[in-house]
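One chain of protein is taken out of this complex; the other chains stay put.
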Amino acid sequence: MNRKLKNNLFYTSVGVAVLVCALILFFLFGIIIWNGLPAISLDFLTNSSSDFGATGGIVYQIFGSILLIVFAALICLPIALGTAIYKSEYLKNETANKLINTLIYSLNGIPSVIFGIFGLIFFVNLLNMGISWFVGSIILSMMILPTVTLSTYQSINSIPTVYRESSSALGLNKWQVIVQVLLPQGFSGAITGLLIGVARAIGETAPIMFIATAFSGVKLPSSFLEPVSTLPTHILALAQQATNPAALQNAWGSSLVLVILVIIFSISALFIRLRHQTISKR
Amino acid sequence: MLGSTSKIGKYYVYGSTLISAFIVFLIFTILIISSWDAITTVGLDLLKFQWNPATGEFGIIPMLFGTLVVTFIALLIAVPLGIYTAIFTSEILPSKYRFIVKSLLELLAGIPSIIFGLIGIAFFSIWVQNIFDLQSGRTIFTAGILLSIMILPTIITLTDDAFHNIPDKYRETAKGLGLYKFEIIKEILLPIAKPDLKGAILLAFGRALGETMAVMLVIGSIDRIPSPIYNWLSPGQTITSKLGREIAETSFGSVHFSAMIFMGLLLFIIVLILTILSQNSLKSNRRLYE
Amino acid sequence: MAEKALKPNLSVVGKTQNEIIEIKKFQVWINENHILDNIELKIPKNEITCIIGPSGSGKSTLIRSINRINDEVSGINTQGEICFNGLSINEKDVDVAQLRSKIGMVFQKPCIFPKSIKENVLFGIQHLKKLSKLEKLQIAEENLKAVSLWKEVAHRLNDKAISLSIGQQQRLCIARTLAIKPEVILLDEPTSSLDPVSTRAIEDMMVKLKEEYTIIFVTHNIQQAKRIADNLVFICDGKLIEQGSAAKILSCPTDPQTKAYLRDEYCDC
Amino acid sequence: MAEKALKPNLSVVGKTQNEIIEIKKFQVWINENHILDNIELKIPKNEITCIIGPSGSGKSTLIRSINRINDEVSGINTQGEICFNGLSINEKDVDVAQLRSKIGMVFQKPCIFPKSIKENVLFGIQHLKKLSKLEKLQIAEENLKAVSLWKEVAHRLNDKAISLSIGQQQRLCIARTLAIKPEVILLDEPTSSLDPVSTRAIEDMMVKLKEEYTIIFVTHNIQQAKRIADNLVFICDGKLIEQGSAAKILSCPTDPQTKAYLRDEYCDC
Partner (left out) sequence: EKKQAINIAGSTSVLPIISIAAEEFRKNNPELNIIVNEGGSGVGVNQLGEGKIDIGMVSRDITQEEISTYPNVTFNPISIGKDAVVPVISSEIYNAGITSLTLEEIAKIYRGEVRNWSELGGPDKEILVIDKEASRGTRHVFMEIVMGDKEAIAEGADLVLGSNNEEQTAIVQSDAAIGMLSNAWLNDNVKGLNIKMLDGSIIESSLKNIIDNKFPITRDLLIVTNGKPAGAVKDFIEYLLSSEGQKIVEEAGYVRIN
């Protein structure tokens, strides 16, 4: 009976935790939608911004944000997958494993503003690449690298040994085992990591505002070495400096659009994950 | 031909790992070079309590203190909340809803930190101000709460994955022995998932340490250790909020700039030390389940 | 029909006519597949009931239903009733954990926990009662001896159980279930990975145990059924084909399907 | 000593004296535990060699060494040599993937991939050669028939393989290994979860297959060994106790340990 009571208590506390999370979720989204929705219109989504954000729309900001993040994901994914596979399948040495862990976690602990400064010193000043969206993508990919790597590693590493043994007994070489058996499974983890990473990176201002973005005056970039406008830097500028209430309203509208972008990413990832076959746990 | 794909694959994973490692070393090197000025000219005076660039005082202790306290509060709230919620999504919720609920919660991670900051100012700081009857709700505590919400999705989703990766046979077998769900979770799932949980918490810790915009807007930005020291309902400063507020205005190459970078380096080192300390539980390279 | 076959047999054996488990019109679907079709079955107390049948016929599904382990399989749908000591187990308010501690189960694939050998044996029981250190050791020894694993592991009780061979793991799983002292023990091919000596030891133990427990034993080894079964249940393709006293069915099965299935084994001996 | 016992026997059987696998002074330690001790063994081509022995004696460890699956077990240490077609397999420059495609293996615990039934059968072979769609279907059918699973799954080849019962899974695993057409097939208790009918079908197939393949078969079922083995190897506690013609060992084992082990089974039949 005592055990049963404990069990019920446990269920209750789980319920409370879920309730709190749900409340937080709905509260935050409620506020963003409540404040942002009035600003949204077709014009807002298809026009360029003018009058310090008070009129016009945010089409180039949306484009810039997507461009930055898509390239960041493209740059990050292969490196993260490779590192995760190495860590899970090739690395035997305990010391080396610790070293890699340390590297990955400490990369994760670098504040985003430091990434910005690093980008400024290294890419813009040392390599003289100028203010360019591509540098921004590189910096963002560095930022999300640890999350994606660890999440991929976790799901590859949790595949039971029998699967590796069974497939190598069928004559698959190590790389085929990785591609055929481990990667499909690790894929789901990579998506999770990428999603958290991308969701984080798309809203970042500090790392890109010195090296990759412009507030106004840019449209679609025609090369890798031009700045773009992005949603978070736009929001930041408006929220900090706009006196016009219309501009502040548009800042909320931009936030809503940013969140919707993340939602779209999540939903597509959801479909990828649902379609994806994972090793059953039966 | 078979051999060659294996070889290319091997080069690829070695290469990726080298790139990852190189990135960290590169950043580390740049941080050290950029903060060298401060280390040599200010030296031990960095460990003082006064920060005033005009008079050449660069004491970082208040910022360090704020960073640690804010992160502590954030973890204190987010870790239990996140783990309990992850238990719900992976162990209690029917699996067909799991992805949906999980994806919903992951959306929390998609709220940009500047928005968190604005909401923090408009609501959380007002609540704190009213509940505790303070002069101002921009406090260390408020920043901690805000930060806990920001790291919540990381903890939830990684913990959920860790639980989900545990084969069902453990649950079935434990059930077959007449255990209640909470016993199964406590005795089987948590121990098995522990290395991954530590990893998730460490990741969240890193994110909490490095979060800039939201914290900057709600913490009050006073370079001061609260008095008494446990009065976390007073404004303070974290390293990141300091960086966020000041770095763009400093002139590169100055001692001021260098001292700022030194604080970034310090965060890096804190995470480094913590990772090394928790290494013993992170060596999950050994696979648990046969 | 099935009941008729069972009852006379029971009275012949001279046991009380006490059915501990009664399965009534039980049906199972998984994702539209009809896995079990209209099962009617009574399990007498303190006897060994063997369930035999071809691979994939639904044996595991049936016994997994008896302690409601199947509950959480996705896409599962059941109909009918299973009674334990006269009470339906499918009611909402049944405490499943308690039910399962009374109806212990050994699974087809051995699954040991990432803990030491000793902790694995004690895993279930120590949640049911408080145990002193001495009692723990006693229980571990007693049950490991019962599955004849004691000699092999006595010197390394605190080693990780994962390092045992598969057969050793399987015996460990049996010991773990015995330790919780359930009323009914469900065993799903518990000796599939065991050598004859250990198999025999387990069989002997089962025969001893039926004084106190009721045993339901899934096996594909008809030799084994012959050695230990009091009652036999033959399942084929989700249907209960024949049930009754083991002696009777093995010597003269009435159903042609049973005959065909048993013949193949018998011509061998 | 072991060699002496083997050679005369081989000539008696009248086969060419062609040993496809030769194990010389082979030892295995895992984390300081001495698992296999000084194994000397020759496996003749185109015959079935059964390995028997109590649970935990090291049978799996031995056959897992033959195709180097054990390589990546942590803490393992080996000594001695295993030769396949006269070449040592433990050399650094051996292409293990190729080796394993020549020495196929079926594991003790069935492990199927999260793919369809058909994809599971083709999983190995399609990496070794390019197959047309028709060939794929042919190979799947042929090998599923060989393990007598075709009838049960023919209508749902594209279903997830995970939904099969354990016995079905085990047969699927055998089919998958047959599909790669190795020279040697290692089977680790492949029929442990099978009913007698499917077991018999597999055994028949093994006997047929030995025309083309060399088969090493670990079993704890002495009946089974009796039915199919040409040669028998008895392992106990990591040591090779006796080896030789199956007929000879089963009828008059020389070693007292073997006698004791076999007796228990024999008194039953």
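A, B, C and D label the chains in the order they appear, each numbered from 1.
In this section, a contact is a pair of C-beta atoms (placed from the backbone, for glycine too) under 8 Å apart; a residue touches a chain by one contact, two chains touch by 3 or more.
For clarity, every value in this text was computed on a predicted model and none was experimentally measured.
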item	value
In the full complex, displayed partners of the excluded chain	A, B
Selected from A:12, A:41, A:93 or A:125 as touching the chain missing from the view	A:125
Which of B:5, B:41 or B:129 contacts the chain that the document leaves out	B:129
Sole residue of A:2, A:95 or A:243 that reaches the chain not shown, by the stated touch rule	A:243
Touching residues on subunit A - with respect to the absent chain	50-52, 124-125, 130-131, 209-210, 213-218, 227, 233, 236-237, 239-243, 248
Absent chain, residues of subunit B that touch it	52-54, 121-122, 125-126, 129, 135-138, 217, 220-223, 235, 237, 245-254, 257
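In this section, only the chains that are shown with their structure count from here on.
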item	value
Comparison of A-B and A-C by number of C-beta pairs in contact, larger one	A-B
Per-residue overlap in subunit C, given as positions that touch at least 2 other chains	97-98, 109, 127
Subunit A residues counted as touching two or more neighbouring chains	3-4, 7, 160, 162, 173-174, 176, 282
Of all residues in subunit A, those that touch subunit D in their complex	160, 162-174, 176, 180-181, 184-185, 277-280, 282
Touch list for subunit C against partner subunit D, complex	30-31, 33, 52-57, 60, 108-109, 152, 163-168, 170-171, 189, 192-200, 220-223, 227, 261, 264-265, 268-269
Sites on subunit A touched by subunit C in the complex	3-4, 7
